[in-house]
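Here the complex is missing a single protein chain, while all its other protein chains stay put.
To keep things simple, chains are lettered A, B, C, D, E, F and G as they appear, and every chain counts its residues starting from 1.
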Amino acid sequence: MKKVAIVTEGGSDFSTVKETAAELEKFGIPYEVHVMSAHRTPGLAAEFSKNAAENGFGVIISASEKIAFLACEIASNTILPVIGIPVKSLALDGLDALLSTVQMPRGVPVASVAINGGVNAAILAAQILALSDKELDKKLCEMKEEMAAGVIKKDEKLQEEVKNIFKN
Amino acid sequence: MKKVAIVTEGGSDFSTVKETAAELEKFGIPYEVHVMSAHRTPGLAAEFSKNAAENGFGVIISASEKIAFLACEIASNTILPVIGIPVKSLALDGLDALLSTVQMPRGVPVASVAINGGVNAAILAAQILALSDKELDKKLCEMKEEMAAGVIKKDEKLQEEVKNIFKN
Amino acid sequence: MKKVAIVTEGGSDFSTVKETAAELEKFGIPYEVHVMSAHRTPGLAAEFSKNAAENGFGVIISASEKIAFLACEIASNTILPVIGIPVKSLALDGLDALLSTVQMPRGVPVASVAINGGVNAAILAAQILALSDKELDKKLCEMKEEMAAGVIKKDEKLQEEVKNIFKN
Amino acid sequence: MKKVAIVTEGGSDFSTVKETAAELEKFGIPYEVHVMSAHRTPGLAAEFSKNAAENGFGVIISASEKIAFLACEIASNTILPVIGIPVKSLALDGLDALLSTVQMPRGVPVASVAINGGVNAAILAAQILALSDKELDKKLCEMKEEMAAGVIKKDEKLQEEVKNIFKN
Amino acid sequence: MKKVAIVTEGGSDFSTVKETAAELEKFGIPYEVHVMSAHRTPGLAAEFSKNAAENGFGVIISASEKIAFLACEIASNTILPVIGIPVKSLALDGLDALLSTVQMPRGVPVASVAINGGVNAAILAAQILALSDKELDKKLCEMKEEMAAGVIKKDEKLQEEVKNIFKN
Amino acid sequence: MKKVAIVTEGGSDFSTVKETAAELEKFGIPYEVHVMSAHRTPGLAAEFSKNAAENGFGVIISASEKIAFLACEIASNTILPVIGIPVKSLALDGLDALLSTVQMPRGVPVASVAINGGVNAAILAAQILALSDKELDKKLCEMKEEMAAGVIKKDEKLQEEVKNIFKN
Amino acid sequence: MKKVAIVTEGGSDFSTVKETAAELEKFGIPYEVHVMSAHRTPGLAAEFSKNAAENGFGVIISASEKIAFLACEIASNTILPVIGIPVKSLALDGLDALLSTVQMPRGVPVASVAINGGVNAAILAAQILALSDKELDKKLCEMKEEMAAGVIKKDEKLQEEVKNIFKN
Partner (left out) sequence: MKKVAIVTEGGSDFSTVKETAAELEKFGIPYEVHVMSAHRTPGLAAEFSKNAAENGFGVIISASEKIAFLACEIASNTILPVIGIPVKSLALDGLDALLSTVQMPRGVPVASVAINGGVNAAILAAQILALSDKELDKKLCEMKEEMAAGVIKKDEKLQEEVKNIFKN
């Protein structure tokens, strides 16, 4: 199976990236994590991206706080699908990261997920790779079923709770 | 090759959807366009999504103005990658469509592109399909080269223009 | 009397929903609480909504954080009045939930109350049901009087407090 | 049947209010329109609201641009359900009207619909009145069916259009 | 001298109002504090406002969180200058209170100060009353001088601090 | 009577300022208009403000687009009440002007009116001056009555209009 | 004198860039304009930036709409001061461009000017170069004087205008 690259600038986006890794682990998708900085190690991210397909990667996930320069740099240097995770930082409640991830100019898309959406980034990567991987496809279907089952359990729990609070 | 589905609610998101279709035409990617409304034809979009993989689709692109209910409905009923295009409408300058496309809850990702980003949605779909299609991969590389060449032409033109304005 | 359904996706919207239940208890309005997820249990919320009127419900209250897909799903599948409670989550200070609750497309309204407005959702439901229930109407009038009395008590308290701080 | 009151401050919210009236006409719901200004005719809106139930009204719809003082004034003086329509004006793209309509304090709800959502306000009113009116209930169901049929027609039209553009 | 009325809805705007009172105390301006709720005690605020001039008030200061209905109600019922203090609450970081305080419709101004600007509301009231009160005018000039002196002290302190941190 | 100074930076805030002047004319309040730029003629606005009280001014109204530096400069150099009019310009829909007018730091208030609120700025100035001018007080009361009468006329007109559209 | 580089992605930022060039012409500052795209010609902007100092540039001005990737790319590859001009595009009123220009991560500053602030970018560049160029310093001082004179002319004109409107 193709690998997923998770790249981050290494600030408060760290914990988000670990959620992404944990989710990929669940699906058994091979991945690599890298701290790379489009700002501080210019050229390096470009180099990585240009060779990513050859090096066996199928999807690149990039997490950034403030502005998503890293996702841009990567998307400009590869035709692999690039998923961007905007990460909330000190000010503006994540809006700066969100807008700079999603408002990419014509010709160079980045697939943005929700602010701090590390888990969804992994699932989206899985969905992309599952297009040519039956087993991954099956795992995604199972995950959907588990999610549904989880909701039903929560339903029972909430009903119990509310009953206990008000009906006694 | 797998097909791309372009679905829309059929409001001011129409022209955006045509840009998407035009771009897919350039890549020679088979596609279908559908007006579907999660609000007005409930069940229909769900039905379509559940059967999308079987019916030969590989990616679903969904465009909505105001709130991206259609993208949600589709993403909830398929494990295919779903790309959302937020479309600017009367008020709030597209912010409502953007937030409701991108801020999907954990477990059900939508890959958001820029506001009115019909072209990028098509390119992202192409990038996803190219993972298992050498020829599409080649076309994407060519597109990158053409974009670069286009920039260089624009550069010459601007320099000429500025010279004419100020140097005489 | 018709029942009120309180549905929630079961995240940080839990405590909001309990406020709603507590308020309905005060009015003696029968209700049910349900965790349902338009994203994770697709079809279930639609099914619930289609049968809601027959099952004795008169109003459905839906609470969601991030994006109000659940309210949308419900409103698309019933002609009962649907009240949406946007719930503040990690980022964007509730703006995402608010816009996706209120900016519904033409034809499928959701009645939005304030961010985390669990109590007001219950009162609005009571006001709707009171149109054909004299006793509930009376209770709402009494509530208005109690609120007014509460304000007058607060007034006395504040005046006392300020006097103590500055006049000694 | 109970009547619907449509009240407006009489600025750029005029055309919105006519959409509301037109929609109520379709449902055969009796209504009155009033220009009233909480700011300029203080007391008048309060008076109207206090007597609204007695005067045969079941729902009050209030449209305001900038800030929704009129909806507030009405909601404070009646226990009838009040629906607020935020109307976009010169600046801030409707955000001021939206926030001041929806962010009502605890105890006095206003049911907010989308910015310039005159049609949805009427439908919401119809849904509320239909709780005790079988015929109105039936009309709402028919409207849902017509909306669905309309979407299916749009679907055919779009497919035709796209075919004509690209397939020739 | 004319009195200042400080009115509040009695929520989290309490501490702001105490800052206002404390500042008026410094200037020796007579004032009254009142908890009044345009929503919960409709009519009361209107009544108070209509009689405010006769009762010896010259300026009314109104503090509200979420939406500034109280300031609106007051401004609609008096021609005294009304100063509004938007108070930050749970969500939206004070933006809802700010917009609903400042975006008053033509004909009924409210003088908005900064979010949680209780002190500035008092100073503005003092500036208004000082137009016909020589002594208050003098106190305002002294306050300006003290502020300037305070800045100069802070300057010395910062320079000392920075010297200590880096120069040793 | 004390005069009102209307100052502006002379950009797109021009028409707003003329509305202010027109409104002051109605009240018979003496005024002067000045183009002054805190940015481009530094010192001049400060000078003007320091002498404003002595020169017979009672209130200063300042209109700015983008950022309200002029209002700041003035408020820093006088203890006269300063009214700020935020003016909408090319981008950000007036939000930049609004925030920089209203978010003044502690100690130096500016009384902000609505975006482009030239008329309300004049009325607020009139309300301030009316505290010591019986005749102006009377004119403001008459204006309130005329506004109310205007609303009642609009009411009749709207009712006529709606009757003509739908009842025939 | 060192040269200024004006770089742009070649979209709707074109006219902004011409304003910058025109302003530099006034100061007699040598400059080059280049269309470069960090997204479409990756590597090229990096290359240009690395060699900019050697090639005689002292300041780089970069204009972008949507997201300021070009400014980022440049700032990452040079230690010359980089000035960013956010350019307003179709949606979000310039907020996306502004945030992505100004919210640069620690270590790699971009000096942001106002949205569409092409003229100010040129003046800022002139101010930077004037630190080691007496003649440019003098020109900047003259520009300040001319601006002041311009304001005084506008003042006379406005006073004349207002007199003509109202005093006759």
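Simple rule for what comes next: a contact is a pair of C-beta atoms (placed from the backbone, for glycine too) under 8 Å apart; a residue touches a chain by one contact, two chains touch by 3 or more.
None of these values were measured; they are calculated from a predicted model.
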Among shown chains, those touching the left-out chain: A, E, F, G
Full-complex contact with the absent chain, from G:74, G:119 or G:162: G:119
Selected residue (touches chain absent from view) among E:5, E:44, E:60 or E:114: E:114
Residues in chain F touching the chain absent from view: 9, 11, 37-40, 42-43, 46, 65-69, 72-73, 75-77, 92, 95-96, 99-100, 103-105, 107-108
Interface residues of chain G (partner: the chain not displayed): 2, 58, 79-81, 83, 98, 102-115, 117, 119-121, 123-124, 127-132, 137, 140-141, 143-144, 147
Hidden partner chain, residues of chain A it touches: 8-10, 14, 17-18, 21-22, 25, 32-37, 39-41, 44, 66, 90-93
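The criterion applied here is as follows: only the chains that are shown with their structure count from here on.
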Mean-CA-position distance for chain F and chain C (Å): 40
Approximate Å spacing (C-alpha centroids) for the pair chain A, chain F: 50
Interface hub residues of chain D, defined as touching at least two other chains: 9, 37, 39-40, 66, 92-93, 95, 103-105, 107-108, 114-115, 144, 147
Contacting chain pairs - touch in the sense defined above: A-B, A-C, A-G, B-C, B-D, B-G, C-D, C-E, D-E, D-F, E-F, F-G
